[in-house]
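Structure first, then comments.
In this view, the complex is presented without one of its protein chains, the others remaining in place.
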Amino acid sequence: MLPVEVIIDAITFSNLLALLALGLTLTYLTLKVPNFAHGDLVAAGVYVAFSLHKLCGIHPYLAIPVAFLVCGAISLASYLLVYRPLWRRGAGIVTLMIASIAVEIVLRSGLHIYADVLSSHLKTFTRGFSFAWLDWSVEMYGRTLTFVVIASTCTLMAVTISLYLFLSKTRFGTAMRAAIENPSLASSLGINVDLVYAVSWFLAGALAGVAGVFLPFRMPSDPEVGWEMLLRTFTASILGGLESLMGAILGGLLTGFAEVLGIYVLSKPPVSLSTAYRPAISCALFIMVLLVAPGGITSLDWRRVLRWRRK
Amino acid sequence: MVVLRVKDLVAGYGNLRVLFGANLEVRRREIVAIVGPNGSGKSTLLKAIAGLATVFSGRILFDGVDMTAVKPHERARMGLAYLPQTDNVFSRLTVRENLILAGYTIPKDEFEERLEEALEFLPRVRAVLHRKVWALSGGERQMVAIAMAVIRKPRLVMLDEPSASLAPKVAAQIFDKIVELRDELGLGVVLVEQNARKALEISDRALLLVAGRPVFWGPSRKLREREDLVEVYLGVA
Partner (left out) sequence: MIDILRLLLDFVALYSIYLILSVSLNLEYGYTGIPNFGKVLFFAGGAFVVGAVTARMLAPLAGVSLADYKLRNVVVSSQVTSFLSSNPLLSMGVLFSMLVLGALVGAILGWIASYPAIRLREDYLGMTLVVAGEIMRRIALNYDPLICGTLGVAVPSPYSFLRGITLDVFRTGFMFGVAMLVWYLAERLAHSPFGRLLRAVRDNELAAEALGKDVVKVRAIALVVGSGMAGLAGALYAFYTGVVHPNDCVPIRTFVVWVMVIIGGAGNNTGAALGSLIYLGVEKIIAIAKYYVHGIPFEINYVSYIALGIALILLLMFKPEGLVPERPPQIRSRSEAGES
């Protein structure tokens, strides 16, 4: 029915978005501010993988741990240097949003400079590159897949499971959930809420960095790719309900599929929409979610469940 | 024997003064009730003692130690347990997780023992140990909150309107537990209550606050006999 390529694209893209939405929701849960700089952490991950490959000949998949650490560090730095100081001075949501836009501009410009410097140093293109040629083909169910589908799906599953275990089975994880729900009660019980926030910000950046490693396998990449992913990430997080981590994963998967499958269907007759409108699908989805269910899908579930219970 | 002493406390929020010169004393094995009409500063008094409101003048002495410079979570570690009216439990977590968090600062080897003691004291909580708190009834929630306080082995427990929005029968159970806090665990208890009749029934001494000022301080028995005050300020509760 649907070409394998489209399904591969959908799965990979959704996995990426799930990782990104997870990070965005994670930081939102701490300071209640949507982090406009989140997309650029993906771009940073892209360039970590690219640099390691070009400079050290390391295959991008092996760059995952490095991207994890580097992007996590960048995100943590932004929390320690910008958001936390502002928050402690009593900055409101609007101020924090403006600050995150400032951070975004700094990060993106920094990446542009890095790309330019790298380009003149390596005498090669540092924009519009792809990792697809580095990937492996895998035979599965009589079809040929590219390995990135498997790698990204496994990564997402591993992240989901470990996050779940961490949050529900460990003491610090439980403390994190408590600090996110009720920071003042948590701190009165002796929980270091600041540490919880710092870990959240680090994790969010780290996950984005990992997503950044996978991205060039399916899309040509440049420093602007972060901003492009940001809007979809907003959609994914809102779709999942901005307050729910599991919802973020779900939202990411749904948004990714909606966009890839949607543009595939719409680009065919009778609509014959240009594929350049692909990002517009996420934007449209964003508006729809706000109009229909601003709390996301996780807020809808309860009503349905209650109706079932009453029956 | 005196766990808490409050002297001439003037307190409020930011620049707003709500409480004008409150005096209070709580001993071990004693329940002190704070009663009065709405908005008379009862909650503010508790918050000030817990370190969550602004103190303009006066002194708060906990076990003889001046608390003015002590941060809220340090007061908690010193043995002062404060149960606010709302948001005193983590709804999205299970009861057991709430108790684990309550015992966050307790050494791990001691924790199981303390947990057991708390559950002995509150068998109702043991029964719902693995349920999520949002799924519990109001009364069970309050029991969980009390368990969270008890597990930290405080010397003083402050409760802000624990029976609010609870059905009378359930409220009665809560009041019974509060009495047990005094009688079985030997704690000092400060109780802010709208239900003045019940509060005066179970407490030893009482403070009547009207518009931020103390109107009566003394044995609860005596306050109950003051029909003039009871009728005017405490309604037909």
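Read from first to last, the chains carry the letters A and B; within each, the first residue is number 1.
FYI, contacts are C-beta pairs under 8 Å (C-beta built on N, C-alpha and C of every residue); 3 or more make two chains touch, one makes a residue touch a chain.
A quick note: this is a predicted structure, and the numbers were derived from the prediction, not measured.
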Please work out which displayed chains the absent chain touches and list them by label. A
Which of these, A:V6, A:L80 or A:I98, touches the one chain of the complex that we don't see? A:I98
Quick one: say which of A:A43, A:L86, A:V210 or A:L250 touches the chain that got left out. A:L86
Which of A:K32, A:H59 or A:R143 sits in contact with the chain that's absent? A:K32
Note that chain A touches the absent chain at residues 28, 32-34, 36, 82, 85-86, 89, 91, 93-95, 97-99, 101-106, 108-110, 112-113, 116-117, 119-121, 227, 231, 234-235, 238, 274, 276-277, 279-280, 283-284, 286-287, 290, 294
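FYI, only the chains that are shown with their structure count from here on.
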Between chain A and chain B, the Cα-mean centres are separated in Å by 45
Help me check something: in the complex, which residues belonging to chain A touch chain B? 171, 174-175, 177-178, 181-182, 184-191
Interface residues, chain B side, partner chain A - complex: 72-73, 76-77, 82, 87-93, 97, 100-102, 104-105, 148
